[in-house]
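With one protein chain removed, the remaining protein chains of the complex are shown where they sit.
Just so it is clear, A and B label the chains in written order, and each chain counts residues from 1 on its own.
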Amino acid sequence: MTPKRGPRFKAVLAMFLSVIPAVGQAQTGNIPRGPDGKPDLSGVWQVLNSAAWDLQDHTGALDFPPGQSVVEGGTIPYLPAAAAKQRDNFEHRETDDPAEVTCYLPGVPRATYMPFPFEIIQTPNVIVFSYEFAHARRHVFTDGSPHPAGFPDFWMGDSRGRWEGDTLVVDVTNLDERTWLDRAGNFHSDALHVVARYTPIDASHVMYEATLEDPKVFSRPWKISMPLYRRIDKNVKILEYECVYYLQDKRYGNAKPVGVPQ
Amino acid sequence: MKTRLYLLVAVAALLAFHRPALAHHSFAAEFDANKPVTVNGTVNKMDWVNPHSWIYVDVKGADGTVVTWRFEMGPPNALLRMGWRKDSIPPGTEVKIEGYRAKSGQPVANAKTVTLPDGRELFSGGSTPPGLGEAAAVAKP
Partner (left out) sequence: MKAVLSRISAATAVLAFVVTAVPLSAQEKAAAKYVAPRTADNHPDMQGAWARRGVGLQEANAPSTPLGDFGSTGQPYPTVFNTGVFTTQDRSVLQGRPAGVIDPADRVLPWRPEADAARRAFIPKMIPPASLAYVEKAARCVLPGPLEADDRHPYQIIQRPGYFVMMYEYNHVTRVIPTDGRAHVGSNVQLFMGDPVGHREGETLVVDTTNFNDKTSLGRTVPYHSDALHTVERFTRIDPNVLDYQITIEDPKMFTRPIKIAGTFQAADPKTELMEFACAEGSQVLPNVFGFELAPGRGQASK
């Protein structure tokens, strides 16, 4: 048995204190760190903007909160044909939005700024992102492994991460083309490649930046940025927003079956 | 090839003793164990979707008309872990697929085996009825 106040005890205590948010205390500095000295992003996080409705500047309307653009430079640089498709998406957003209307997994980066919290669970080889919306989840593998070759696309893509100083850099590929970037019909193709950067500012704020590159849709790479706010509510936890179930009940609850499942 | 421990037989025995209470949607709901089907055709496309991947095969009838059959296979994860890749079966590949036909009578079936032109069999990983396939329950390298 190690002595109670020996180095092991202190290490455990230090780790424990490092992951308890300092509620009510000064939030500057005090970035929680793991035993390897890297920032520990574990905890429940959420954005406080209206990017989920529209990444660009948008005026308020009924059920549509206003917001300023989170896009660096203001506007998304669509190729001409793609700009027309985005306008078409926008006109049909009430029926076509794959996340809001169909409750499909929202993809990356949209999952980050949905108006729901998400939890980061950080371990040395994998950092898990668990989203309240549709219980979406993705694994950011930080073991140095590459994107697997020849894999199909996934709704939440394939994410591989590494540290650059205090910034977690996540490279995302294999993104299914069917996701949208927001409710305004901003979209991408299966060529989308996202590089996201998570930089802790202090114990309760992380600056999130994502560069999107998709030569089939955009004329050049472009970037969004926004703060992530730590949810410091007592006993905060991710609950369930089982969008698909609610929608199934609404659409099929009073319907008559017509055939056997194929 | 390193020696592998395959619990095929063990798990087959396990399943025989206490069948898991579940799998996501039941074979019996959609497919008919009394309607085995074998088609020869060319691959049209493959859908890598959960919970079941699908492979579309164009089959030419005796009268020359082409019918596109749709075969349900296992979840893509299982296929990926068995070594399948996106390009494993490109469109145009000739395949022979054995399976069990949909109850609806449509050209839809649950795939048991997919055989490539070189004779290799790629297990579909889809649901097959209990008792069928037990003959194949031998350890494979």
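Worth a mention:
The rule is short, and it goes like this: a residue touches a chain if its C-beta (ideal position, glycine included) is under 8 Å from a C-beta of that chain, and two chains touch if they have at least 3 such contacts.
Here the structure is a predicted model, which means the values were calculated and not measured.
Among the chains on display, the ones the left-out chain touches in the entire complex are A, B. Taking the complete complex into account, A:F154 is the one of A:F154, A:Y198 or A:F218 that touches the chain left out. Within the whole complex, the absent chain has one touching residue among A:A52, A:A82, A:L105 or A:L228, and that is A:L105. Only one of A:F64, A:F141 or A:Y229 touches the absent chain when the whole complex is considered: A:F141.
Listed here are the chain B residues that touch the chain not shown: 2-29, 47, 49-52, 74-78, 80-82, 123-140. Considering the complete assembly, chain A touches the hidden chain via residues 11-12, 15-16, 19, 35, 42, 92, 95-98, 101-105, 119, 121-123, 126, 128, 130, 135-139, 141, 145, 154-156, 177-178, 235, 237-240, 242, 244-245, 247-249, 251-253, 255-262.
To be clear about the criterion, only the chains that are shown with their structure count from here on.
Remark: chain A and chain B have CA centroids separated by 35 Å (rounded to whole angstrom).
Chain A contributes residues 148-153, 259-262 to its touches with chain B in the complex.
Looking at the complex, you find that chain B touches chain A at residues 25, 29-30, 48, 76, 80, 85-87, 102-104, 106, 108.
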